[in-house]
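Each chain you see keeps its place in the complex, though not every chain is here.
Letters A and B name the chains as they come in the text, with residue numbers starting at 1 for each one.
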Amino acid sequence: MPGATDTDGAAGVAPLTIAEAQAAVDASIRALGGYWPPLANLARLFEECGELARTVNLAFGPKRLKAGEVPAAARDELGDVLYVLLVLANSLDLQADAALDAALSRAQQRASQSSGA
Amino acid sequence: MPGATDTDGAAGVAPLTIAEAQAAVDASIRALGGYWPPLANLARLFEECGELARTVNLAFGPKRLKAGEVPAAARDELGDVLYVLLVLANSLDLQADAALDAALSRAQQRASQSSGA
């Protein structure tokens, strides 16, 4: 699991909290001209997820590159999905860390139920 | 923009860094029995994004609830997407904060180019 130990690509950067990441994404969107409506952000999420899917399929599935095609880095595609997801969170006025916290709690509950039987 | 100021739902919780979030997701997946292959995690990302799409379409589009249907909270669906995205990041051995950082840099570059004209 790379999150805690790998520092490649973030050397010297103070680790962002999720709330700070949402604020950075907000500043970025404002610099780009402001928020799109939620359904348009959703379409963009669909698009970025599709590019991530292509990369993962190339790396772990049977998909082969077209002649001359340069493989997009999976890291770039994952970053774009995370960026757009935080844009959507901002546009829906949602706090992503609280949302993740609740998802972690639901997962923990599923784990307790399955191991307690 | 809710990230920086809204504390609803996360009261008393120390703000998670993205790296800590990946570690928490890793612990959660291990408690649930371990990682799926990347293509299966991708299918799950598709599924969770679809549930988020449904919620956003209900809130901001023309979609109407079926009789008796309780609307899923958009926060829950967004949390599930973020959870699965971090699962996928872990399974691809990617650092999500560095990935987001690079996406923010690309967005900043686009903003500079369009405002410099």
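Here, a residue touches a chain if its C-beta (ideal position, glycine included) is under 8 Å from a C-beta of that chain, and two chains touch if they have at least 3 such contacts.
In this text the structure is predicted, and so the values were computed from the model without any measurement.
Q: Of the full homomeric complex, 2 copies appear; what's the total?
A: Every protein chain is the same sequence, and there are 4 of them overall.
Going forward, only the chains that are shown with their structure count from here on.
Q: State, to the nearest whole Å, the distance from the C-alpha centre of subunit A to the C-alpha centre of subunit B.
A: So the centroids are 6 Å from each other.
Q: Once bound in the complex, which stretches of subunit A touch subunit B?
A: It is residues 1-4, 6-10, 13, 15-26, 28-29, 31-33, 37-39, 42, 45-46, 49, 52-53, 56-57, 59-61, 74-76, 78-83, 85-86, 88-90, 92-104, 106-108, 110-111, 114-115 of subunit A that touch subunit B.
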